[in-house]
Each structure stands twice: as C-alpha cells, then as structure tokens.
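Note that one protein chain is taken out, while the other chains of the complex remain in position.
After this line comes subunit A, so read on.
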Amino acid sequence: MEASISIKNLSLSFGALDVLKDLNLEIGQGEFLVLLGSSGCGKSTLLNCIAGLLDITGGQIFIGGRNVTWEEPSKRGIGMVFQSYALYPQMTVGGNLSFGLKNAGLPKAEIKERVDRAAKVLQIEPLLARKPAALSGGQRQRAAIGRALVRDADVFLFDEPLSNLDAKLRADLRVEIKQLHQKLSNTMIYVTHDQIEAMTLADRIAIMRGGQILQLATPHEIYNRPANKYVADFIGSPTMNFFDGKIEGGDGAQFLTEGHSFPLHGYNFQSGSAVSGPAWLGIRPEHMVSGAEAETAPIRLHGEVELVEPLGSDTLARLTSGGHTLWVRLDGQAEVANGDQITVGFDAARANVFDKNSENRL
C-alpha cells in the first residue's frame, strides 16, 4: 500500500507537558484509520498536528508524499470535521460549505457545482438556505461533513464527529460515514473513544495511551490478539476477565492461579513456546461457554451466579468462583438466576496471556 500520510518521530509539548512522544505512523492510500483511546490520551492533539492546527515540537509529517510539516492547514489537502460541528453560525449551510472555496479563490460556477454535489451526496440539499441554528444535531453534522467534502481533499480528519449525537443518530451516521468512505475512497483518520465506532469503521485501529500508540492493527487482530493488557482491557464490553497467576513452562505448560490450574494446550505463544514466570491470563466473557458445551471444554470452572443482566440478544452473568469474579456472556434464552451454581468453560486457544511485569502479550 502506498502511504498517504506518514508521521515521523512526531513530538509535541505544551510547555512542560509532553503530549506526543516520538510518534511514528504510516497510513495507506484510501485507508480508514481510527485513533482510539480514553479521554486525554492525545488523539485530538495528534489530529490537530496532522491538520497543521498545532505547531509541532519535533518530527515530520508527510501527506501524499509531500512534506507538509510547515504548511498552513488549508494547504495540506485535508478536510476536517469537529465534534462540536463548528459551523459558522451566521452563515447559511450553503455559505458554510462554500466559505473555504471562496477563500481559495475558486470561480463561482465551480463553487456552486461542488456545493451541489456535496449536498446531494449528504442529502442536505433542502437545508442549504438554512442557518445552522435551524438544524437538528444530525443535520448539523452532515453539513459539517459537507464542508470537508467540498474541499475535494485527499484526507479527511474526523475528531469525535458523533459524540454529541444521541445513540440512534450515532448508529445511522456511522453507517453513512462508512458508505461515504466506500464511495469516495479517500484516506480517513477518525478519532473516537467509542470502541464500537472503532471496530465497525476501521480498516486499522491505533490504540493510544499517554501520547503513544500501543497497537496498530486490524479490528480483528486487536480484538483477538491484543498486544498488551491495556488493549485487552480497553476493547470489549464487558471487559475481559483476568486471572492473576504464573506460568509453569515446558511442554504441557500450565497457568496456575488461586485454586485452579489451566492447561495452556493450544495457546499460541508469541515466541513459539511457553515462557515461565508471573503472568495474567485473560479470557473474554463471550469466549466462555456454559451448559453442555462447558462439560467438554478443556478448562472448566464452577461458580455461583451473583448478578444477571439480560440484554435480550444475550444475557450477561457475573460469577464468583473461588476468589475470582468473572463475567460470562450467555445465550439470551438462558435461564439463570442469582444463586445458581453453573459450570463454565473455555479453550486456552481463545485466551490471552500477558507478562506480569511488562504487560505485553506472551
């Protein structure tokens, strides 16, 4: 894949506060990259650096093979969509869309053509004459996307564009953004703290923490083979169950934890073979089985149900087993009640093992 954006050794500090530290990132042409992380980890800062809205402290930024490190935002070939929509309140939607084009000195006919085209794609044609105050949240965000669209930019930057919308609209617009990407095939960088948005939209997800990228991989890889305990814990709802213990190595390695010993047969170690030492073992609630399946699972646990959350499609149950508390995702039709004794099981192949000290995947 040809690189559309490459970021080399980027660092940024606000005074004494180092927000981004020596960050490297390559984004392919037409790729949909999601920056995912909890609030304050530097996602917006990274996006603003790419857009040229913040003066970086060190490093280089290339867009479309061009070094834009010192370029003005408007000269970088980007379009940007903000969380608060940031529509110019005293201009109509049409005025908002054409503002950038007028600044660029485009001829009137071309401006009109581009605005009409963008309005058509986003189905906001009837709204062009309205002021932003007269629009609903969803319409405002469409108009804001339109403003990025008319620029015919190679790269779209989205900073939490859906966080101000209610759940239903968020789901609708998420689908629209995905379709837009399939239609336009521009490079898109999308910042969010919502893992569902990340998983559904991304070609690749970059999980950020403390100004660094912890893992950059496809949603599938991030979910199934998280690179470290933080990523494992961050992705998935309810979160992964963790057992604190140690690995006793060699062939037929075992994971020993309070009251249990799990055979690690079938687990794919990064280094090819088991490494002894203190470790965490993580298993997702949805990778645990119950009922008849549990009886044949390689690893079994018995526990008492202490909380049940029926979600309709499936049911979450919290168990206590020995000294451990675990969440299990059961079938939506499963009949469980507080106090039930049930058996659950899992396969070591679905588990994740992390080094106790470095918290990296083993």
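Criterion: a contact is a pair of C-beta atoms (placed from the backbone, for glycine too) under 8 Å apart; a residue touches a chain by one contact, two chains touch by 3 or more; residues count from 1.
In this text, contacts and distances are computed from a predicted model.
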Hidden subunit of the complex - UniProt protein name among "Glucose/mannose transport system permease protein", "Fe-S cluster assembly protein SufD", "Methylenetetrahydrofolate reductase" or "Carrier domain-containing protein": "Glucose/mannose transport system permease protein"
Touch with the omitted chain, as defined above, among A:N24, A:S38, A:S74 or A:T320: A:S74
Among A:N48, A:T92 or A:N228, residue touching the chain not depicted: A:N48
Option from A:Q90, A:S136 or A:T218 whose C-beta touches the chain left out: A:Q90
Where the unshown chain meets subunit A, residue by residue: 48, 51, 53, 72-75, 78-80, 82-84, 86-90, 99-100, 103-104, 147, 159
